[in-house]
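Not every chain is included here, but those present sit where they belong.
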Amino acid sequence: MSLNTFGHLFRVTTWGESHGPALGAVVDGCPPGVEIDEAMLQHWLDRRKPGQNRFTTQRREPDAVRILSGVFEGRTTGTPIQLMIENTDQRSKDYSQIAARFRPGHADITYWQKYGIRDPRGGGRSSARETAARVAAGGVARAVLRHLLPDLKITGYMVQMGRLKADRDRFDMAEIERNPFWCPDANAAAIWAAHLDELRKSGNSVGAVIEVVAQGVPPGLGAPVYGKLDTDLAAAMMSINAVKGVEIGAGMGAAELTGIENADEITMGPDGGPVYGSNHAGGILGGISTGQDVVVRFAVKPTSSILTPRRTITVTGEETEIVTKGRHDPCVGIRAVPVGEAMMACVILDHLLLDRAQTGGRRGVIGPQARADSDAFPGSSRET
Amino acid sequence: MSLNTFGHLFRVTTWGESHGPALGAVVDGCPPGVEIDEAMLQHWLDRRKPGQNRFTTQRREPDAVRILSGVFEGRTTGTPIQLMIENTDQRSKDYSQIAARFRPGHADITYWQKYGIRDPRGGGRSSARETAARVAAGGVARAVLRHLLPDLKITGYMVQMGRLKADRDRFDMAEIERNPFWCPDANAAAIWAAHLDELRKSGNSVGAVIEVVAQGVPPGLGAPVYGKLDTDLAAAMMSINAVKGVEIGAGMGAAELTGIENADEITMGPDGGPVYGSNHAGGILGGISTGQDVVVRFAVKPTSSILTPRRTITVTGEETEIVTKGRHDPCVGIRAVPVGEAMMACVILDHLLLDRAQTGGRRGVIGPQARADSDAFPGSSRET
């Protein structure tokens, strides 16, 4: 991870500003021979695309992704994959006023203080448009994972808007695609719709909590002690715009548990492998996956661009007020759902590659044959 | 960040197991000429040392740190600093039973599944003893920061044990050093003491929430979009043993705020710089520090080693129960306080070095002279 690059081996470098000519991602280290085309990536980008319903920004961006390198005759070649998305809806309005004032809750002031220069058009590099590049890269990761982990399923959804929590007893994963909030609780989605309409009309916005679950992650991904799977997931999610908290499994609530409650007891499953009585660990112990569902949650702060005036200062040090007009999501958390899924896909693939580098993808056996297998573990040169 | 290394430029590589001959850290990239000696580091290690009161493990480890390289005549030379802590209290008991069973909530099973081999003595590499090396490295970071950021103050404390939260209205930072919980609310500390005694006697344990605040961080540390200050703080804290959630500023609670509430309004301070009306951002906007307090919280799960039997399996696949005897902290969160402080110190120094690499440590000016300064910004070759 270095400034604008994410990942150990499946490395994603994103570039581009909100209102520049284009933005994109270079994906390096991708396994070769994987079928990929622009339509496959577009599928994921379309889920994140703005303007799809009244709860997301009305900016009209087709977000059409082009593959400029690294793919030949429909398959990855193992060389860097450049994914480019041209910005088409860059309204050529005067931005001198926004350039002169710092919007509270935005990176305007910190970019200025750090760099002494900033691209004020649409937030420049700090715009959530950057996440389109993540979703495109996540599409590449998924294309690879389809081969390497065919049983993997990544599902993101919103579990809370403002103080309104979805009810886990009502969860029906089929509902996720049926409401504009990616919410598995249809009832909550209806309530949120009314709530959000009201907030929007009053020139306000609201935060949200997103949960992303990966099913079918094999045991053994991750590594002590700074390359933990949860370390990288926390970094991945915290790097998304407006995220202020990340949880694995029981998350912050783990503090409220006792050791007796928190112990995910282990028994032998019908097919011979370990089975857990609960999943407070969120599928990760000691930084390494257990084979249970990997469960991550993150909180997205309310959209900072609101129609209600807030106090701020100008570049030249005068106190003033600002109202952020324009086309903004009243709950930016909604569109963070496909972004969270994309980051999950990238992290899991990255750790899969890291794991097969170090261990060759073999697994320590649990069962009567354990001892013998362990003796044989290192010696084989199967991979070469 | 790569497996056992943390940091971009101030790079800490830790090594060692709980019951091996020694453990430690190599610190690479440290600025030269900084006064440092073993006593300075020992000061921080002593705060984390086990066996200091009845609420922490009774293992007796002096945790004496030795500097093996990188320091000459009491000052850093700019070359790698090897910090070694010998393990002295490695009870030579038979560990065959613990080697054969997987303790729920521990990394026993995942290490086995990943590597096909594990050092079962005291948890091996997954033991919280690894955090001693972090504290030693954090001591080096603080020695450097004393020069580069003389006004920096890092303070860690516990704000919640189980369901019992400390009361922010009662906070007195002077109390932190006066109770075994590093709690700024003396009243809460007294209640926690009684609660923890009870839990310990009943063979149980409990989780906790730790808060770490850095005051005096200048604006401009951090970088878009994967090298954000909060991204690295989240990774740093999540990499600590037993941590399941990380929050910046309002944290998970940001989801419950509206945009109007969340906006940290900006005015001009008496000394000419920006002043904020609140700090929901936790001192970080767009991944870059604002100059406000940097506020991080993390949840530590309850100690998994408890005296109450839990169901588990053996390596050879038999179902059984396990009771983890031995010397264990009933609330491992207590000793995470100095560890969180150490990680904060390392991340801030690392980003300070990153920042002066890219910007030369200059800052964009806010005030009447803003325009002129910005024009001159890049040109000067002041640093060379």
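For clarity, chains are labelled A and B in written order, and residue numbers in each chain start from 1.
Here is the rule we go by: a contact is a pair of C-beta atoms (placed from the backbone, for glycine too) under 8 Å apart; a residue touches a chain by one contact, two chains touch by 3 or more.
Quick caveat, the model's predicted, so the values are computed rather than measured.
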Whole-assembly copy number, given 2 chains displayed: 4
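Everything that follows uses one rule, which is that only the chains that are shown with their structure count from here on.
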Complex contact set, residues of subunit A against subunit B: 1-6, 8, 14, 102, 104-107, 109-117, 125-126, 130, 160-163, 199, 204-209, 219-228, 230-235, 237-239, 241, 244-268, 272, 274, 277, 280-282, 284-291, 297, 299-306, 308, 310-313, 315-319, 333, 355, 359, 362-368, 370-371, 373-374, 377-378
